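Of the protein chains in this complex, all but one are displayed in their positions.
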Amino acid sequence: MTETSKTDNSRRKFITAGAAFAGLGLAPGVHLIQTAQADTSPSPKAVTSDKRWGMLIDANKCGDCTACITACNKEFGLEGGQSSEGNKARDTQKTQYIRKVELLNKQTGHKLSLPILCQHCESPPCVDVCPTGASMKRADGIAKVDMHLCIGCRYCMMACPYKARSFVHEKIVDQKPYAPRGMGTVESCNLCVHRVDEGRQPACVEACNKEGNKAMVFGDLKDENSAVSKQLKKHSSAQLRADLGLNTGIRYRGI
Amino acid sequence: MKNSPVLLVTAALLALSLNLPANDKPGRHTRDTHRQSGTDSEHKVIDKDVQGKSCVRDTKDMRRNHMKYLLHQRKETTRLGKRWPKNAHKNNFSLERCINCHARVKKGNAIVPVSIKDKNHFCNHCHRKVAVKIDCFQCHNSKPTGKIKLSGSQAPAKNLKSSALSDAREK
Partner (left out) sequence: MSKIQYSEIEGNSKGFYLVLLVLGGLVGLGALAAFYMEHNGHWVTGMDNQIAWGLPHVFAIFLIVAASGALNVASIGTVFNKYLYKPLGRLSGLLAIALLAGGLVILVLDLGRPDRLIVAMTQYNLTSIFAWNILLYNGFFALVAVYLWTMMDRSVGKYYKSAGIAAFVWRLILTTGTGSIFGFLVARPGYDAAILAPTFIILSFSIGLAIFLLVTLAFYQGTNRELGDAVLLRMKNLLGVFVAATLYFVAVFHVTNLYAAEHREVEKFILAGDSIHTKLFWIGFVIVGSLLPLLFLYSKAGKSRTMIILSSLLVIVGAFSLLYVVVIGGQAKPLEIVNPNEWKVVSSSFGDAVDYHRYNPTLAEFLLGVGGIAMALLIVVFGCKVLRFLPVSLADKVVDPHAASK
């Protein structure tokens, strides 16, 4: 809070000073390419628990499409379990935020293809076990890793019931500026937090609806008018490992 | 959006950027940012040639406090989800913005992005000298991935569209 008020104060002084200098006519002849109009923009607000981001995945629609995985790997610059040249990590050491698990019902022979990603639990075991608080859940329900604090102990990987977390086994360069990731820390799906904060959909959901089988709906679970809430109200849905009582943010239809 | 406060702030920005060298102790300012302009003009660090003509704070302040600003913003963004609008010029201390302007050097007429491995990377100028290890770039990209706009006189206009600068963010 103190930091914010200091900033505001300096801006005020700054504008005053600017006015004085402008009057002296120092400006002529110089070509400015970016105005500082946004300096007056208000402080951004912290996310709150008024929202809870979640997703409904219809397993019956999903089929053998992998658009979500491709989109996720592209968004975060992952190889998704495939070795590429120059990379040293084995396939089992590669990061996967989202994966498809093919299932066969033992009694009925029914086949299912399930995209599994971080389930964004309401009470995430990864957050409970993390010794430093690097494993965290934002107020709006997004579970993720604050890599600044991660010491790479991998206890969260032991605790996660969905195997949603990966450890970065090798050096990484040319990261996406909106998605830093680096050797020696743990990472996982963060529901494309950089997109969500801009009001966009996670990459997997966007791809699923654009190129895929439209099996994914994303939105605010606390807003009863959101598409995802309406769907959840209409159809029955299930959580993975509901027996653990984690109240996941990702729900499934058709399992 | 062109109204009077905008003009005022614009002028203020400009005034500050023009005044800085005069207010600062002579020599100190030139030491690192312009250190190599005399001997090695190939690698002059761009700081005034791009974007809004000035940094988010004046040089003296940034030199002393950049780590505090970065740390503050890091906590707010990562943990609280506070995101400044991309064009909130004086208040957005994102590392991405630092890198986007500063981590470029002139090579001949072209302006090329460099990574932290390059000794002329902006951060290296001081950090190598004072031997303070930077922990940022194990995870963050040290190389600009966004576009920059060059200001009038200094901009080698023909090179603007050169391959070095066309590595626009893929979105």
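By written order: A and B. Residues from 1 in each chain.
The working rule: contacts are C-beta pairs under 8 Å (C-beta built on N, C-alpha and C of every residue); 3 or more make two chains touch, one makes a residue touch a chain.
No experiment lies behind these values; they were computed from the predicted model shown.
Here the missing chain is touched by one residue of A:Q96, A:Q175 or A:S226, and it is A:Q96.
Although one chain is not drawn, the whole complex shows that of A:A46, A:A139 or A:L240 it is A:L240 that touches it. Listed residues A:P44, A:P125, A:G219 or A:G249: the one in touch with the omitted chain is A:P125.
Interface residues of chain A with the unshown chain, by the touch rule above, are 80-81, 88-90, 92-96, 99-107, 111-112, 114, 116, 125, 127-133, 149-155, 157-163, 165-171, 183-186, 240-241, 244, 255.
To be clear about the criterion, only the chains that are shown with their structure count from here on.
For the pair chain A and chain B, the distance between C-alpha centroids works out to 28 Å.
For chain A in complex with chain B, the touching residues are 3, 7, 11, 14-15, 17-19, 21-22, 26-27, 30-41, 43-47, 136, 138-140, 146-148, 172-178, 180-185, 193, 197-198. Those residues of chain B lying in contact with chain A across their complex are 1, 5-16, 18-19, 51-53, 72, 74, 76, 78-85, 87-91, 96, 99, 115, 138-141, 143, 145-146, 149-153, 169.
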